[in-house]
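Apart from one protein chain that is not included, each protein chain of the complex appears where it belongs.
What follows is chain A.
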Amino acid sequence: MEAQDLIPVKVICKRYNVPSSFIINLQEYQLIEVLVEKDNYFVHITQIKKIEKLIRLHYDLNINFEGVDAINNLLQQVEYLQQEIIFLQNKLNRYE
């Protein structure tokens, strides 16, 4: 993992104006992965989009962490089902 792809948690908190406890909570709910190196906390650059989404759910839609966690699980199922629909539609095309 390239060091340049790791963003300090405190930088993210400042940038998005969220408390560090928010990021820690996300980690505790296993919604994101936080890396620890010499007492410093980092998140990988690829997780930024997900963090932005979680910020929106929590702060802008007033959804608590339990709700965010549940939504995250349901969205994964939605994504899986959408892929499954495409796969089944492709199969169904054979019979139409």
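Odds and ends about this structure:
Definition applied: contacts are C-beta pairs under 8 Å (C-beta built on N, C-alpha and C of every residue); 3 or more make two chains touch, one makes a residue touch a chain; residues count from 1.
In this text, contacts and distances are computed from a predicted model.
Chain not shown in the complex: UniProt lists it as "J domain-containing protein", one of "J domain-containing protein", "Electron transfer flavoprotein subunit beta", "Glutamyl-tRNA(Gln) amidotransferase subunit A" or "PepSY domain-containing protein". Residues of chain A in contact with the chain left out of this view: 4, 7, 11, 14-18, 45-46, 48-49, 52-53, 55-57, 60-63, 71, 75, 78-79, 82-83, 86-87, 89-91, 93-95.
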